[in-house]
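Complex shown without one protein chain; remaining protein chains in place.
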Amino acid sequence: MREPLIFEKSREDRRGYSLPECDVGRKGVEKLIPGNYLRQGRLGLPQVSEPDVVRHFVRLSQQNIGIDTNFYPLGSCTMKYNPKVNEDIAQLPGFTRIHPYQPEVSVQGTLQLLHQMEILLCELSGMDRVSLQPAAGAHGELTSLMMIKAYYENKKEERDTILIPDSAHGTNAASSNFCGFRIIEIKSNESGVIDLDDLKDKMSQKVAALMLTIPNTLGLFEPGILQIARIVHNKEGFLYLDGANLNALLGIVRPSDLGIDIMHFNLHKTFSTPHGGGGPGSGPVGVKRTLAAYLPVPTVEKNSKGYYLDYNRARSIGKVRSFYGNIGVIIRAYCYLRSLGKEGLKKISYNAVLNANYLMQRLKNYFYLPYDQPCMHEFVLSGKDGEMKEVRTLDIAKRLLDFGFHPPTIYFPLIVKEALMIEPTETECKETLDAFASAMIEIRKEIEENPSAVKEAPHNLSIGRLDEVKASRQLKLRW
Amino acid sequence: MYPKSLKYSQSHEWVKVDKDIATVGITDFATKQLTDLVYVELPSLEGRVSKGSSFGAVESVKAVSDLCSPVSGKIIKVNEKLSMQPEIINQDPYGEGWMIKVKIEDQTELDTLMDSEEYEELVKKEK
Partner (left out) sequence: MIPYIPNTEEDQKEMLKEIGAESIEALFCAIPQNLRLKTDLNLPSSLSEMELVNELKGLSKKNAHLDEYVSFLGAGSYDHFIPALLDHLSGRSEFYTSYTPYQAEASQGMLQATYEYQSLICQLFQMDICNASLYDGATALAEAVILAHKVNHGKEVLVVKSVHPESRQVLTTYIKKTLGLSIMEIDCQNGVTDLAQLKEKISNDTSCVIVQNPNFFGCLEEVKKIEEITHQSGSLYIVSVDPISLGLLVPPGEYNADMAVGEGQALGSKLNFGGPYLGIFTSKKKFLRKIPGRIVGETIDKEGKRGFVLTLQTREQHIRRERATSNICTNQALNALRAVIYLSTLGEKGLPKVAELCLQKSHYAARRIYQIPGFEPTFTSPFFKEFAVKCPIPPNKINKLLWDNKILGGFELSRLYPQLQNSLLFCVTEKRTRGDIDRLIRLLEGMV
């Protein structure tokens, strides 16, 4: 059964709200606001009862899969379990029912939490300061690039170029361009990591930064990281870390020890905050001392009287969003870090890497593995090895839905044809990994024996394969 | 399998030359790589194109590809029908799916283009 649109459930005079009568002397609206400011006619919003609203959205939720319902090995997205206690804590009225302009003395609890969160992120990354304001990873990238730009402007150096590996997330390039930089791509070598010669050729005094993802999007650690850092630092550029894949490194390596000068974290990936069906996320930015003066305002500081917001920062790039950040997300991530503690951090990366290698081992004889070496927290298979009978990666993804699994990330990274990027995370048990491997192997057999079953999938959901071409050709973007 | 009467560019455009007028489109191979096209962005009539530079783009659901002009010159005709029905490019890439007509400025530019056999070699390598 497909659920109708909420508009289609509307009936005149039904209502889902309960509001009090006006308890102050009511005046005619036109007496308070001149008529030409007032809206005429209907709003065109639905009229539905409270049970209608509830059933509608509960039914919609049933047509959506999340980590709580299914294995969700979406590469580069770190879809790990989102602890329930963190949800409850984030909903305490002391956290949700506070106004951003309340007196600082009345919000010391949240300010203290933000201050401590900065200290925790500094400790595990080796950065000197962290701003918690950016709302998402890409927002963190943009904030960082603005800081880098301000730094060179202040030094009166003209640096207009950002280096980005060909395996990078699209956001790296988009953020750089957004910030007015020119982009030069660095090639990956046959082992899937940075081609050092290509980097040497392209690194110059015009380059403001190299943006690296470690491990990279193939799930591989950059073995030449120290040389990379030296090449970039010798020309006085910055080494930027896209922290999307930090789940492999927690407690094992500190980004600062790799030569990283500036980075963003994805609290909605590594630090287990729920992704909300697309957001909100949180993308804090960490920097070494050189760049600390450029952090957005306000920072959270502490003095003898307590915690306070500091706007008095002369070289700051300014504000990058209203107020102070996606606080509700930061609270959840803080809870997660405190639950893990120093003992737990390393277990995260150990088990994330173990699970990924195990799954890779189970699958590599059935699907083409372009970079056959131990992986970190994720690995990339290719749906292209010449004998797939015109079955494409997209088809494999859709067929996986029939087996009750959310598909991996597909068609990314771009340097692998027909890519399937698989990240199981540490919160999945061996039985789940085995079941997923069996499904993939089963699909591999189907490709040999009955490819149309794969090409026409999914078969077992409330909806069949959706026509994205039609959606793009005959755009219908609202009711 | 690629029409002998046409010339081809490295970036998968074809050119049909009729005296000093070049008709430009993209090859069947290009449309198959891109899959179903859903949007095409073409230049305005008054404009001019130069060899190797972008004159527009075609889009499928999941990819965008620049259109690179194989010749330089003034644009004298644009296939307006494509903006409403980009699927024509998939259906008939060498016929109804043509994109622009250009008044050729420099005939020697044509010499650098491939013939159908050379193009077939290129496609084999890219497959």
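Letters are used for the chains, namely A and B, taken in the order the chains are written, and counting of residues starts over at 1 for each.
As a convention for this text, a residue touches a chain if its C-beta (ideal position, glycine included) is under 8 Å from a C-beta of that chain, and two chains touch if they have at least 3 such contacts.
Computed from a predicted model, the values in this text were never measured in an experiment.
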In the full complex, chain B touches the hidden chain through residues 39, 59-64
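Convention: only the chains that are shown with their structure count from here on.
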Distance in whole angstrom between the CA centres of chain A and chain B is 38
As the complex stands, chain B meets chain A at residues 36, 38-39, 59-62, 86-87
Per the touch rule, the chain A residues reaching chain B in their complex are 411, 468-469, 471-473
